[in-house]
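To start, the structure itself, in structure tokens.
Removed: one protein chain of the complex. Kept in place: all other protein chains.
Now for chain A:
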Amino acid sequence: SPAERANLAGVRHIVLVLSGKGGVGKSTLSTELALALRHAGKRVGILDVDLCGPSIPRMLRVQDSAVHQCDSGWVPVFVGQDKAIALMSIGFLLERPDDAVVWRGPKKNALIKQFVTDVAWGELDFLIVDTPPGTSDEHISTVEALRPHQLLGAVLVTTPQ
């Protein structure tokens, strides 16, 4: 729908960072990739769809930030040295950082859809999407919600064993 397309209309490339396995460095890589692209002068955003274990806010030292609304939707939190990387994570929506998000699939799916369609990303060269381990609700919903847009592709992270 037009509303669904609007907030991602200005995003040129979408890169998913996946694994399957937990603890291999997906969030670390997503963060470093975003910082490196920004350093190279690109406009970058990060979408953290790990709802149970959101690591990105902590890695970018913005765990105490809050999310606000504007006319076109939710305003991402701007991070990095020049505050130019746009970040959205459930980490910003918790009352306390140690609050567990104990949700079953359907509720997770609903929030992921909102993250994709309701965040005012603006003009971005790259949107990096950090995911939790597995091949379940978050992954299916993210790909489905992003489907109208051109996905550049996925980077898969592993360790040697």
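Note that in this section a residue touches a chain if its C-beta (ideal position, glycine included) is under 8 Å from a C-beta of that chain, and two chains touch if they have at least 3 such contacts; residues count from 1.
Going forward, contacts and distances are computed from a predicted model.
This complex has a chain not shown, and the name its UniProt record holds, of "2-oxoisovalerate dehydrogenase subunit alpha", "NUP1A factor", "DIS3-like exonuclease 1" or "ATP synthase subunit epsilon, mitochondrial", is "NUP1A factor". Interface note for the absent chain: among A:9, A:36 or A:110, the touching residue is A:110.
Between the chain not shown and the residues A:9, A:36, A:84 or A:140, the one that touches is A:140.
The missing chain, though absent from the display, is touched by one residue of A:7, A:30 or A:55; that residue is A:55.
In the full complex, chain A contacts the hidden chain through residues 20-24, 27, 51-53, 55, 58-59, 66-69, 74, 92-95, 97-111, 132-137, 139-140, 159, 161.
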